[in-house]
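Encoded as structure tokens, here's the structure I'll be asking about.
Removed: one protein chain of the complex. Kept in place: all other protein chains.
The first chain written gets the first letter, and so on, giving A, B and C; residue counts start at 1 in each chain.
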Amino acid sequence: MSSTYGKIFKVATFGESHGIGIGVVLEGCPAGIEFDTDFIQHELTRRKPGQSRITTQRREADEFEVLSGVFEGKTTGTPIALVIRNQDQRSKDYSHISTQFRPSHADYTYQIKYGARDYRGGGRSSARETAARVAAGAVAKLLLKKLGVTVQAYVSQVGKIKLENDYSTLSLEQAEENAVRCPDPVIAQQMFDYIDTIRKQGDSVGGVVSCVIQGSPAGLGEPVFDKLHAELGKAMLSINAVKGFEYGSGFDGVEKLGSEHNDEFYTDENGRVRTKTNHSGGVQGGISNGEDIYFKVAFKPVATIMQDQESLNEKGEKVIVQGKGRHDPCVVPRAVPIVEAMAALVMADFYLRQKANQL
Amino acid sequence: MSSTYGKIFKVATFGESHGIGIGVVLEGCPAGIEFDTDFIQHELTRRKPGQSRITTQRREADEFEVLSGVFEGKTTGTPIALVIRNQDQRSKDYSHISTQFRPSHADYTYQIKYGARDYRGGGRSSARETAARVAAGAVAKLLLKKLGVTVQAYVSQVGKIKLENDYSTLSLEQAEENAVRCPDPVIAQQMFDYIDTIRKQGDSVGGVVSCVIQGSPAGLGEPVFDKLHAELGKAMLSINAVKGFEYGSGFDGVEKLGSEHNDEFYTDENGRVRTKTNHSGGVQGGISNGEDIYFKVAFKPVATIMQDQESLNEKGEKVIVQGKGRHDPCVVPRAVPIVEAMAALVMADFYLRQKANQL
Amino acid sequence: MSSTYGKIFKVATFGESHGIGIGVVLEGCPAGIEFDTDFIQHELTRRKPGQSRITTQRREADEFEVLSGVFEGKTTGTPIALVIRNQDQRSKDYSHISTQFRPSHADYTYQIKYGARDYRGGGRSSARETAARVAAGAVAKLLLKKLGVTVQAYVSQVGKIKLENDYSTLSLEQAEENAVRCPDPVIAQQMFDYIDTIRKQGDSVGGVVSCVIQGSPAGLGEPVFDKLHAELGKAMLSINAVKGFEYGSGFDGVEKLGSEHNDEFYTDENGRVRTKTNHSGGVQGGISNGEDIYFKVAFKPVATIMQDQESLNEKGEKVIVQGKGRHDPCVVPRAVPIVEAMAALVMADFYLRQKANQL
Partner (left out) sequence: MSSTYGKIFKVATFGESHGIGIGVVLEGCPAGIEFDTDFIQHELTRRKPGQSRITTQRREADEFEVLSGVFEGKTTGTPIALVIRNQDQRSKDYSHISTQFRPSHADYTYQIKYGARDYRGGGRSSARETAARVAAGAVAKLLLKKLGVTVQAYVSQVGKIKLENDYSTLSLEQAEENAVRCPDPVIAQQMFDYIDTIRKQGDSVGGVVSCVIQGSPAGLGEPVFDKLHAELGKAMLSINAVKGFEYGSGFDGVEKLGSEHNDEFYTDENGRVRTKTNHSGGVQGGISNGEDIYFKVAFKPVATIMQDQESLNEKGEKVIVQGKGRHDPCVVPRAVPIVEAMAALVMADFYLRQKANQL
């Protein structure tokens, strides 16, 4: 198991869905950053369950405790440990699946890999683990804020309902004004209604989260392997239920000609080097060029559904897995802050790594 | 710069397009693996320039020398150093762009990041660097061969020409029988003709490489951050010109319902646990489940085109970048062995990492 | 700051002397190890303050809480988070030194490095941090126990009072029978009396801890840089107040001739390859050879003394640092379990790393 992320700005997460709690130790955060606990709580609240009727009804306050690394309201450069205790554990809900392998969950693979598993709510494989990421990502955002870098994600697709408009034509802050986190209110309502319908059917559906990073200095990213977009890709693909990642022109860019796709350089009115177009998605040769960084993340339909499914138990016997428990019919509304958190961790890490490149 | 990849089976690559040579130091390869130099050369030959008229006409023998780590025909467990000397350097070809930032190349970002750069042919940012990856990947394949794991990639799209068929309906070995490396001969010819047309226009076009890994044991991958597909994604995104990655159902899976998408478990005639469908792409919870692992990689059109483009020089003055030099009009035919190499490196590393998980 | 140790069996520690608490996240521990909480508590108790009148009178229960990674009494392969809350914080004791740089403490260097510091009791630089190491080391010992590997340390020198006898002539378990942790009762009493005298003078004195690892399989250690003894050395040198490390013949071996120093091989009655002597200290070429591994660790006199000392404050003004607070007059008795813990972490890590060396 590898629960560590980052080279300089490093996180080590821990915790299970139905254990005592989850948390994170964040190492490498510079000293002197104002530790805004309200902001961190705000980010956790954006991710927490029970926000509307289209998210899981599990009840978690998701309040965190700071165990170390902060003194007189500021970071000290020492490891920051944050713990979020689990409250609504209801382990009994899960006893019926203690020996079953739920389809498209991690039950079978964890059993094979470790020879044992905490089956309660998926244990470590539960998306509850992402609360620790959001807490750490909030600290990364506090660092990025000092640099003028912002990270904004939003829902751009649910099932077949797509927000076709480019991010630059949208008011991204509107995403937080509805339960789906789609910045177009009309499409947001369509998405909401569709998710609600799916929920009533006891089914689930996938979606896409788009993300835009603005204000990044040029020069971040460490080719040839730790390219900026490669780390963003890994960070996103490490989130539960993610099936794909693309940045800039992405899969659509495949169909373009070089003469259409190349981003020509020019100097803007402030003498800053810019590109006329941004098919590169703000990254060239694996290094930020100062333009907006944007990417998309594909989420599959959640594996937990309220329907009976055929499967096997640990003995290899056929069983019927019954749909029980509480779940999200569509994960993308709550995935928005998670995508932002992982992006913030990647950017903070690369910012500090770049400092070590020069005398 | 980060030119190191892997945790146990680790590679450190080096070299510039027009320097003395490129190479790799491979650490963590177990002792006792037969070091099949013919096979390694064969893999390098699959990647080398000048294979047909739709690839760059740069002339490189791409022969490698083994400096260490092999004794009496077998690996010894010590670092394996491989060097490929550059031959057809023609540095003079590049003098005209020594102070120019070519559109959608890494010239500008390297200049910003390092304050200086080897401008000849892109220096370190050149795709020539991937020859070292292919050499290392060939050693990884030798390891995987002992485990019965195979890695096969092929071209599934060029511009708008798509191979719609699922990999399971194709004879993948046929991909090596044509210059495009598409396993369907008819579509391969269409792709070839299209690339050749684009080439004559002095333009370039993108494409998609698909890859299938078969024979993997269940249990590989290290969640929560180093999930198998997350590392595959990073590895692919680190290849020059890659813009997107998806595995299993990928971006299309977004539109599915959970009840359609879930892969139900059953036991096959040999008592082995299998899934009826494989939308998971062989990976559940970030860990291989023993089914085929498959994924797609999107490549943008190559940035080098034989047309004039507007840009800037290092002083911020407007310049016309002229199309000169030798280039691939479409990168995907030669990208096939690179995709395989990176996938093999990821699989070999996870195989060895999994060994360290148990007493 | 780097609070992470190990490559496979990895610890990330956190916490300050007078903050909420200290703790550790342990990643890479295999699943299925019986999690003996009594044993872990026993190890923490061996390190805790207030054991006798020659140790600090700070009162800490040093009880730990398990937040994750254990299910039904066994490790699950997921990160194990342990927290020890601080109880006897008495921050007011330290207010007088909030702006002073205590001689031979880390006050000045932390201030320079981070621009700020948690001055209460040394904050992160306090030896209180080692409680987290002992907790993690106890888990490592549980792993090593399954392999038949034991780690035993003891005090072999206090000031000029030396235990000259070789470890093989001693009953090491007797070390736990006295407050000094020296296995020779007569010398232990001399050491105790000497420390007590020093304590009454308000002064401190240094000492040496010796350590023996028995039952190690041959083959552990990863040359050329991560040699077994090099990692043991780093691990020991990372403990507060350590000034030197030697293994096998150590500094005395310098004076020997090769013909005296070489350890000749033979086969014992069980057909096992052995060496006639063990000047190598169980390590050859950086790899264990199956003989006992033994080494010595030098600890300086504790910097905190009950005497006035000249120094500077943050403004560079001369100040008199007054001797206040509670401290150990000699650190070695409580250092014994810390040395063992770090040695156990190193051995567990190398054991798992060695597993990844073979197909």
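Throughout what follows, contacts are C-beta pairs under 8 Å (C-beta built on N, C-alpha and C of every residue); 3 or more make two chains touch, one makes a residue touch a chain.
Just so it is clear, the structure is predicted and the values come from calculations on it, not from any experiment.
Engineer: So which of A:12, A:97 or A:143 would be touching the chain we can't see?
Structural biologist: A:143
Engineer: Touching the hidden chain in the complete assembly: which of C:184, C:222 or C:340 does that?
Structural biologist: Result: among the candidates, C:222 touches the missing chain.
Engineer: Spell out, residue by residue, where the missing chain touches chain A.
Structural biologist: 8, 28, 30-33, 77, 143, 146-147, 352-353, 355-359
Engineer: Given the full complex, what residues of chain B touch the hidden partner chain?
Structural biologist: Residues of chain B in contact with the hidden chain: 1-4, 10, 12-16, 19-23, 25, 27-28, 31-32, 65-69, 71, 74, 76-81, 83, 113-118, 123-124.
Engineer: Just checking the interface: what residues of chain C touch the absent partner chain?
Structural biologist: Contacting residues on chain C, toward the hidden partner: 1-5, 13, 101, 103-106, 108-110, 112-115, 124-125, 129, 157, 159-160, 198, 203-208, 218-219, 221-227, 229-231, 233-235, 237-238, 243-251, 253-267, 271, 273, 275, 279-281, 284-289, 298-305, 307, 309-312, 316, 318, 354, 357-358.
Keep this in mind: only the chains that are shown with their structure count from here on.
Engineer: Let me check something: if the centre of a chain is the mean of its CA atoms, which chain is farthest from chain C?
Structural biologist: So the chain farthest away from chain C turns out to be B.
Engineer: Which integer distance in Å separates the CA centroid of chain A from that of chain C?
Structural biologist: A distance of 39 Å separates the two centres.
Engineer: Just the number, please: Cα centre separation of chain B and chain C in whole Å.
Structural biologist: Centre-to-centre distance between chain B and chain C: 46 Å.
Engineer: For chain C, write out the residues touching at least two other chains, lowest number first.
Structural biologist: 28, 31-32, 77
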